[in-house]
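Selected chains from the complex are presented in situ; the others are not included.
Note that the chains take the letters A and B in the order they are written out, and that residue 1 is the start of every chain.
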Amino acid sequence: MVTGNRKLEEEKVFKDPVHRYIHVRDELIWDLIGTKEFQRLRRIRQLGTTFLTFHGAEHTRFNHSLGVYEIMRRIIDVFEGRPHWSDDERLLCLSAALLHDIGHGPFSHSFEKVFDTDHEWWTRKIIVSDTEVNHVLRRMGEDFPQKVADVIEKTYPNKLVVSLISSQIDADRMDYLQRDAFYTGVSYGHFDMERILRVMRPTEEQAVIKYTGMHAVEDYIMSRYQMYWQVYFHPVTRSAEVILSKILQRVKMLRLEGYSFKQFPHHFEGFFEDNLPLSEYLKLDESVVMFYFHCWTEEEDPILRDLCTRFMNRRLFKYVEFDQDFVMNDWMKLQELFLEVGIHPDYYLVIDSSSDLPYDFYRPGEEEERIPIHLLMPDRKLRELSRESDIVEAISGKKRTDHKLYYPAEWLDTPGHEREKQQIKDILQAHPGKREPGL
Amino acid sequence: MVTGNRKLEEEKVFKDPVHRYIHVRDELIWDLIGTKEFQRLRRIRQLGTTFLTFHGAEHTRFNHSLGVYEIMRRIIDVFEGRPHWSDDERLLCLSAALLHDIGHGPFSHSFEKVFDTDHEWWTRKIIVSDTEVNHVLRRMGEDFPQKVADVIEKTYPNKLVVSLISSQIDADRMDYLQRDAFYTGVSYGHFDMERILRVMRPTEEQAVIKYTGMHAVEDYIMSRYQMYWQVYFHPVTRSAEVILSKILQRVKMLRLEGYSFKQFPHHFEGFFEDNLPLSEYLKLDESVVMFYFHCWTEEEDPILRDLCTRFMNRRLFKYVEFDQDFVMNDWMKLQELFLEVGIHPDYYLVIDSSSDLPYDFYRPGEEEERIPIHLLMPDRKLRELSRESDIVEAISGKKRTDHKLYYPAEWLDTPGHEREKQQIKDILQAHPGKREPGL
């Protein structure tokens, strides 16, 4: 039944440590927040295993989703009454902002890698299937859920609307950079969002930035760059991620081999069968995953037991740089040595790569086009950011990549196979990791 | 084997959003942090159900424990070389600060109420039994674990040492006020800790504050007062707490009655038997509790199913003030009406009380004596804070208490028993709750 949206009698307010207050005036939004699918985001951390590196980063996707909604609300406040902006899109934008991460599961990155699943696919599924979220959205019209899903998937025809949530400077990125900086406690990640919002302008194709706000945008790009390398790609976080993936890989293998679990992985069955109903997917959250990992610290299988114990008690792998020299010379040798020593290299000798493109301008025809940021010049013409900004020009298009090799360093000091272990150590010490960060 | 403590070759540093950096220079501390019992605190939230009111407050006891350690470290920096302070107590103080909450379980408040357990008892147990924590501590001497436990239990003979962690202005309180304010995002909770630390002085009996720092202490007392009523006793948080307690109470009852669980509460067995081994207690964390609650949303028992669904999806009880008038007039009537309507008042009509004494001076002979704060005056004499501070004098010894009645408001609008439900509503509307905060 299409009943539309009502304004709340009294505005609802959330206290938010990043944006101070989050304001809700629409019943539609209030009710979306109250759905069980949205409340479930309280049980999925925003930054996966990062809390094992930065102990402050225990915040969840619920937290972040409200923040993206709030930024979107403020953008729309600025856009109201301006050309190219239609107020009909307001609730669509707010809903898409709030729900853009609704399909995320626990530790998405690792699950997606091992089980070939995809949180974006689940996002659409949750929005268009028979869920509480869908029921609330349908009040705005039968096709409203579909529209929300289209905005999130970037297929919605109004490109301006899409750009607000999926461009190189959108509500999503602006929230997570600030929020993750706040919770980790790093000093990067700060930029003058208030100013950026004030100089954002709608155009037919995308939101653009008035020329006078260029320096605030430069600051934002630099924040983004620093956050990627200082936080998101932190080698200790990736070490935990590696272990997590290996746990999943081991469980999958054991299940295939008919291993007899003490605690059978009921909640993962759909993944093994490649046939996971939505209702089951929605039961998966971090507490469920942690429950199993906890139980599996007492399994018979030594690899599963060890990996789970490592994850629960933060006994992570150490790492070294894995570069060209490595590949050419030592990689095969190292695998052999691991086998000789009796350490299974599939689980205990793992390469992990990260790479980032801090900013890019438009290169038509490439697979994943990234919409560049445009400045609105005094003569009302648009100009791509890197043509005006020396700093952005200097880093745009420059992809940086980093490979690391993870392994259980403390095992190399246990008795037995001393000679081989020494050989392993010698190889690894020739390729040091550049820094040894805190817990 | 008593091997003592070594200084770390290189100081270890944690990035902390509240204290900026946490510095570890002692191998003892570093190794305590690495124990599985301490890592377990990552799975227990600092503020229990508060995240359902303030979405930012998702931080854990791990987070807080490091903070208390860091404040203790800074206090000792100020004390070094001063009379009454012996550097022999340094590692004892640091260990006690780090471990003071190690015995906490998930949602301690509710578990303690329903299962008659006690986190302080578990703290001692973890420190003096055969655990990783105990093994690390024993490097400092066979009696060192016992000493640490004594400090935390306030029975250690050196009262100065005890006061640093258990007085009205100690490392514990100074951390949690700031940390909880930071994560909730409220603007209370700020005070000038740097100044307080700089003017703290050791005496034989306790740490005292130089007169010049009195105003910083006033500010601290006011912060504490505001945090209690604005955050810790927030009625929405208590609503979630009420539901949580009722879940536990229901499970206990069903277990007693031999109810056949779909998901049997294995992890709670020790509580039912009143015989919980430490190894089992240590397996209990919030992910385990949440796992069960999640499963129980599909149990046969309608009360358990409903309460768990409420907790998972944040469908909380509403509340009204429960005061003298209520007791005299309406309380019995309301219970009867609930029964008539078919809502079990044991689970759905719950009184919850909070009370706080913002600051108290010494009243010898009372059961729980609270050591008052003393100022060190220009003439080197001590003077109790409230005798110098008008503000503190004004609020000291004044206990404030608040009772609320919780109930499932939305059920009163369902069909059936309309007349009785209207009667219930009339009674409740005569005793309104004073405010209706956000989600």
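Assume a residue touches a chain if its C-beta (ideal position, glycine included) is under 8 Å from a C-beta of that chain, and two chains touch if they have at least 3 such contacts.
What you see is a predicted model; the values in this text were computed from it and never measured.
**Student:** How many copies of the one sequence build the whole complex, if 2 are shown?
**Tutor:** Shown in place are 2; the entire complex has 4 copies.
In this text, only the chains that are shown with their structure count from here on.
**Student:** What's the distance between the Cα centroids of subunit A and subunit B, rounded to whole Å?
**Tutor:** The mean C-alpha positions of subunit A and subunit B differ by 32 Å.
**Student:** Looking at the complex, which residues from subunit B come into contact with subunit A?
**Tutor:** 12-18, 20, 33-34, 36, 39, 42-43, 51-52, 54-56, 58-60, 62-63, 66, 182-186, 283, 285-291, 294, 312-314, 438-439
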